[in-house]
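Only one protein chain is missing from this complex, and each of the others stays in its spot.
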Amino acid sequence: MIKFDIQNLKLYYGDYQALKGIDLAIEEREITAFIGPSGCGKSTLLKSLNRMNDLVEGCRVVGKVLLDGEDIYGALDVTELRRRVGMVFQKPNPFPMSVYDNIAFGPRTHGITQKHKLDEIVETTLKNAAIWDELKDRLKKSAIALSGGQQQRLCIARALAVQPEVLLMDEPTSALDPISTGKIEELILDLKRRYSIVIVTHNMQQATRISDKTAFFLLGEVVEFDETENLFSAPRDKRTEDYITGRFG
Amino acid sequence: MKSRQRTKRKPLDLALAAVTYIAAGLTVAILLLLIGYVVIQGVPNLKLSMFSPRYTSENVSAFPAIVTTVELTLLSLIIAVPLGVCTAIYLTEYARRGNRVVGLIRITAETLSGIPSIVYGLFGMLFFVTALGWGFSLIAGALTLAIMILPLIMRTTEEALLSVPDSYREGSFGLGAGRLRTVFRIVLPAAVPGILSGVILAIGRIVGETAALIYTAGTAAEMPTLTGSARTLAVHMYTLSSEGLHTGEAYATAVILLVLVVGINALAAFSAKKLTRA
Partner (left out) sequence: MKTATREKLVSAVFLAVALTSVAAVALICVFLFASGIPAVGEIGVFRFLLGREWSPTDVPPVFGILPMILGSLYVTAGAILFGVPVGVLTSVFMARMCRPRLYRVIKPALDLLAGIPSIVYGFFGLMVLVPLTREIFGGTGKSIFTASLLLGIMILPTIIGVSESALRSVPQSYYEGALALGASHTRAVYFTVLPAAKSGIFAGVILGIGRAIGETMAVIMVAGNQARAPTGVFKGVRTLTANIVMEMGYSEGLHREALIATGVVLFVFILIINVSFSLVKRRSKQ
């Protein structure tokens, strides 16, 4: 099943063209990794999948992105889109409020107000994010006081709380130490059973460890897109080979 | 500053250092003289009769003036804070960059912040008191002061909003929250300490204001009503000192005002400290 069908997507920041006609199909319940040097457009594409680029002034999109066959730049309401397509950011960004309120923010946004329902959502999402045991006694404490790794898992839990179908992750471990990174990778692999995941990463080992498919980006284009194993063991394009063997980037 | 050499001090260096220290010393000395003088002259004049609930020409009670000060401050804030905060929200969260209206709003705010209080007083008198026919009244004074403190509230709120990290906004938008919800649930709460310090500064301006009030709220010494004339502590002190009959009471009122200012500044410093810690 194809979750996201990206068709000839072009994206401009003012006069600058950041994406030059991307065609990509992202499968359901798989982990798709975007790799490539800085400024290659991988984060830009990720952000255009839940229209976070709308916030950038002068940003213009041409082409189609279909989510389950529906154009997300068409009639689909952006609020609903972002509920279905959650996002985790490069730096953990918990809100300056309690752990509980962080998780409950999304559900409350989408109209859930009953206390017992919220309690239930908070518990199940924290369990899903494998952080319940660490946080169950600190639900009313500020999320800012948590460690970086805990904050990032909280942010993943926060994204899960609105029951999304897709999870977009923009270099989610780049600000974390190896141990926290390991925990998050474990979590991502576990989440694959229920969600489609797209992850941008600078770390090629990370891509090989967790992703099913990998797309290599260069200068706003997808150079190569394949099963992760194939892409790293037998790249078809010279540029991909140069990049993964560390000749540039 | 270990680099202060002791060797090779040339005369010019010494002279410059000397005038610098003298100037700084002079500034501090002036402050000490001012406060010391007011306190020494004022404290012995603080009498219980100054706080009797009713003003008579004998006790010249400051109590109605204290009540007026509090009411006028609250009224002005109730009017100006929502306006100022919403304007700042528009400027930082809604307006697109390079928007002409934004430029216009900024220019007018800068103009407002430069207008002397007597001009505000004149305007308040012409507009609220005369044109709208409200007469000298607490509400006319409050509206005049509200316009006066508007740019201050705006500027401090804007700074506070700008200092809220964009990652909070992204996080909220990423969860599907709209702009309004993001602003009121995430951005504004994070900016509260900064907004508060602006409000405290505004309180300081209101408490110390005289010229903008004499011809808007008037100088009546009785307990305030919304549509009646009333005097704040600062105006009370002005009338006492210009009448020249109650110098002692004027000194005592100055002490009360000083205490208020010290309290307001301490509050502002406290909230600023909270701001930097967050």
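Should a chain be cited, it is by its letter among A and B, assigned in written order, with residues numbered from 1 in that chain.
In this section, a contact is a pair of C-beta atoms (placed from the backbone, for glycine too) under 8 Å apart; a residue touches a chain by one contact, two chains touch by 3 or more.
Given the structure is predicted, the values throughout are model-derived calculations rather than measurements.
**Q** For the chain that was dropped from the view, give me its touching partners among the shown chains.
**A** In the entire complex, chains touched by the missing one are A, B.
**Q** Any idea which of B:V43, B:L245 or B:A269 touches the chain not displayed?
**A** The single option touching the absent chain is B:A269.
**Q** In the full complex, which of B:I78, B:L104, B:L226 or B:L245 touches the chain missing from this view?
**A** B:L104
**Q** Which listed residue (B:V43, B:L126 or B:L226) would be found touching the missing chain in the intact complex?
**A** Touches the omitted chain: B:L126.
**Q** So which of B:A62, B:L77, B:I139 or B:M154 would be touching the chain we can't see?
**A** B:M154
**Q** From the list B:P44, B:P165 or B:G178, pick the residue that touches the absent chain.
**A** B:G178
**Q** In the complete complex, which positions of subunit A touch the hidden chain?
**A** Those residues of subunit A that touch the unshown chain are 75, 77-79.
**Q** Could you please point out the subunit B residues that touch the chain left off the display?
**A** Residues of subunit B in contact with the hidden chain: 1, 3-5, 8-10, 12-13, 16-17, 19-24, 26-28, 30-31, 33-35, 37-38, 41, 82-83, 86-87, 89-91, 94-95, 101, 104-105, 108-112, 114-120, 122-123, 125-127, 131, 147, 150-151, 154, 178-180, 204, 207-211, 214-215, 234, 237-238, 241-242, 247, 250-251, 254, 257-258, 261-262, 264-265, 268-269.
In this section, only the chains that are shown with their structure count from here on.
**Q** Taking each chain's centre as the mean position of its Cα atoms, how many Å separate subunit A from subunit B?
**A** 47
**Q** Spell out the residues on subunit A that touch subunit B in their complex, using ranges where they run on.
**A** Subunit A residues touching subunit B: 50, 52, 55, 57, 78-83, 86-87, 89, 91, 93-97, 105-106, 109-110, 155, 158-159, 162.
**Q** Using the touch rule from the top, collect the residues of subunit B that touch subunit A in their complex.
**A** 96-97, 165, 167-178, 181, 185-186, 189-190, 278
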